[in-house]
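The other protein chains are all here in position, but one chain of the complex has been omitted.
Order of writing sets the chain letters: A, B and C. Residues in each chain are counted from 1.
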Amino acid sequence: MLAEGDLVFLWSPAKGDSFLVRLSPGSVQGSHLGEMKHGDIMGMEYGDVIRTNRGSPFFILRPSVGEYTRRIKRQTQVIFPKDSGFIIQHLNFGPGATVVECGTGSGGLTAVFAHFVGDGGRVVSYDRREEFSRLARSNAERWGVAHRIEFKVRDAAEGFDERGADAVFLDVRNPWDYMGAAHEALAWGHHLGILVPTFNQIELTLVALREYGFADVQVLELLMRYLKTDPERIRPDDMMTAHTGFLIFGAKARGQNLGALPQTPQGSLLP
Amino acid sequence: MLAEGDLVFLWSPAKGDSFLVRLSPGSVQGSHLGEMKHGDIMGMEYGDVIRTNRGSPFFILRPSVGEYTRRIKRQTQVIFPKDSGFIIQHLNFGPGATVVECGTGSGGLTAVFAHFVGDGGRVVSYDRREEFSRLARSNAERWGVAHRIEFKVRDAAEGFDERGADAVFLDVRNPWDYMGAAHEALAWGHHLGILVPTFNQIELTLVALREYGFADVQVLELLMRYLKTDPERIRPDDMMTAHTGFLIFGAKARGQNLGALPQTPQGSLLP
Amino acid sequence: MLAEGDLVFLWSPAKGDSFLVRLSPGSVQGSHLGEMKHGDIMGMEYGDVIRTNRGSPFFILRPSVGEYTRRIKRQTQVIFPKDSGFIIQHLNFGPGATVVECGTGSGGLTAVFAHFVGDGGRVVSYDRREEFSRLARSNAERWGVAHRIEFKVRDAAEGFDERGADAVFLDVRNPWDYMGAAHEALAWGHHLGILVPTFNQIELTLVALREYGFADVQVLELLMRYLKTDPERIRPDDMMTAHTGFLIFGAKARGQNLGALPQTPQGSLLP
Partner (left out) sequence: MLAEGDLVFLWSPAKGDSFLVRLSPGSVQGSHLGEMKHGDIMGMEYGDVIRTNRGSPFFILRPSVGEYTRRIKRQTQVIFPKDSGFIIQHLNFGPGATVVECGTGSGGLTAVFAHFVGDGGRVVSYDRREEFSRLARSNAERWGVAHRIEFKVRDAAEGFDERGADAVFLDVRNPWDYMGAAHEALAWGHHLGILVPTFNQIELTLVALREYGFADVQVLELLMRYLKTDPERIRPDDMMTAHTGFLIFGAKARGQNLGALPQTPQGSLLP
């Protein structure tokens, strides 16, 4: 039975009118289809339907971490589930992992990381702008994972405090300036992840990864396309998000720069 | 220090010659660049470089669950990290979750699920073909998560044993025949996930989702494009995987079919 | 020197404010950056810059047929250059070709066809709705190719008047109902082209193509992604058109249905 403090996803069959809310007595959720009192939702169950004061139905669903990242309060570009899902697998997150992130931003990715490392894991997130740490902490509290995160308010370019981290992730404008710090914080043989929106940034990042001898370097992008759900007229949506960012990965290795060479089928460039 | 039983990812700068292996004394890893003795890797560390008997370098990296799914022994089409990463977020997996899957196949997705639910979670995976359960168990043991999985060898179309599952995932040819069983096993307000390769299957699946009153129905596909990693000639790879499958999601709801209506901006089809 | 009746493309460096206009004394082109008098443009040259009454610059460029199709007056979904460019090559248009189209719609594709067949070619375009033929004729006149087009106002499902056409193109909701008519009008060994937006339509169209024994059947879609043009921040645009339609092609052949079989590497289904 839903009670004060529970998180619910209010989903309307009318497109574009869905909400992720934490139940609080006396609060009211507005929508362009009418209002719903939080108090009326308390006592109902996940899966039930509530109607607005104007009669429009909203389904009371259990929220998911994927839905959460789309609906956080944001001052920055947020990460998309298509990207974060790939990142956590490529960086081998999972219950118990220790992860270092820079920068925090609105904390969407921070909370996803904290979700998947569980209570046995730990996320340390750096940002030099205090207002972002504050916003990210509030977003993480809403999702219930703030206790797994340590927010640090300073520029990590000079160095992270951590050593032997399971994974490091950089979401900054100039990742090449953080390459030394990331290399130092990361455990040997483990993977670094980076998100950049432009090709110019890919270029400079690849040069820096080469300089530090990272191996298994990969650059990729993910595209997500929704389809319409009318079984009699199945077709892709008219518009889609064409770009969020490029993902870059590399593994910290003692390779005297062997790994930074471009991959070649022949391997002929190797000594 | 790496020892017997450790899992290592041997990555060669020469494209297409990388291996995920569990170290075993006396074993030898072959490659078209020469051989490496497991015994020589024991005693080394993640991040080190080993050379084959013909002098080609391989980096000893820590394997990731993303890499693992690409390299399992398979008798079926395996899931790609681009898809599984989205699934675990949309179905709100995480440490402690209970998940029901049908069918097991080669167990790639089963092991990813088991990786992310942690020791406090549980995956129940159904397949009527015993050889698949056996292969999947062996793959899961290799990744070290078999103890979190219960394999059941029977056709689940008649019904799953579980009730109130956090999530259900269907990877079968005819998901519409499993819709009743999935609905019964799933907790109210929670999400069902489905993977199908063809549009004809989307059509029949959408009709079945409507019949059972699922809400928040979404259909989507994910595309991944690798870029070449030479900083002086950045460009997408020449070829890419154009299709793995379509992902379909829906939430179990008491909506008397309200949720199964196609989403419309106006919501005008609603009573 | 530009004169009355000339067609100019007024392009503003401010995004989203460009116009394709035919010069007419006394006319004024409005924009949210201010107004331009047609009379002021007359006497200038292609490549010159005109400023609005509020000082904003517009470049006077020579219009292209690609730009034209984006800017016609429309009552229907128009064809995109990405699609029409592929169609004219696959259907082997070129100076002198005779082409039959159904339905006319807003006439965007009709005018592209008429552009490429030249004065020696001929386009016959059917639509049962007279208002579309009228709109399409007016659009074609604007582009200066109306004299190459014959508009017929009737439902062509009962049959086209033409025989031995170089190419037939169907842009109707139910192409399967026009398959007999298209087959009859087309020259042997020549290609039919079809545009449909949904998968359900692909399915029924493929069955009809099989029934009439079409060979070299292809189904494809084209995606276009714009990149931002700042050399210091090169990246794809944030949003893109995710879907216009699927293109289907087939060649009229005396194959007793041989050609309608799905392509297989082995060809093992063939007698």
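Definition applied: contacts are C-beta pairs under 8 Å (C-beta built on N, C-alpha and C of every residue); 3 or more make two chains touch, one makes a residue touch a chain.
Remember, it's a predicted structure, so these values are computed and weren't measured experimentally.
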Field: Residue, one of C:L23, C:M42, C:V153 or C:A187, that touches the chain absent here
entry: C:A187
Message: Looking at the full complex, which residue from C:K73, C:H147, C:R173 or C:R254 touches the chain that isn't shown here?
response: C:R254
Message: For a quick check of understanding: of C:W11, C:Y178 or C:Y212, which residue touches the chain that isn't displayed?
response: C:W11
Message: Suppose we count only contacts with the excluded chain; which residues of chain B make the list?
response: 197-200, 225-226, 232-243
Statement: Touching the unshown chain, chain A contributes residues 199-200, 202-203
Field: chain C residues touching the omitted chain (full complex)
entry: 9, 11-16, 18, 33, 45-49, 56-57, 59-67, 69, 81-82, 84-92, 94-96, 112, 115-116, 118-120, 187-191, 199, 202-204, 206-207, 210, 215-231, 234, 246, 251-255, 258-259, 261-267, 270
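Following the convention adopted for this analysis, only the chains that are shown with their structure count from here on.
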- request: Determine which two chains are connected by the greatest number of contacting C-beta pairs.
  value: A-B
Query: Taking each chain's centre as the mean of its CA atoms, how far is chain A from chain B in angstrom?
result: 19
Task: Give, as an integer number of Å, the spacing between the C-alpha centres of chain C and chain A.
output: 42
Message: At least two partner chains per residue is the criterion; list those residues in chain A.
response: 199, 225-226, 234
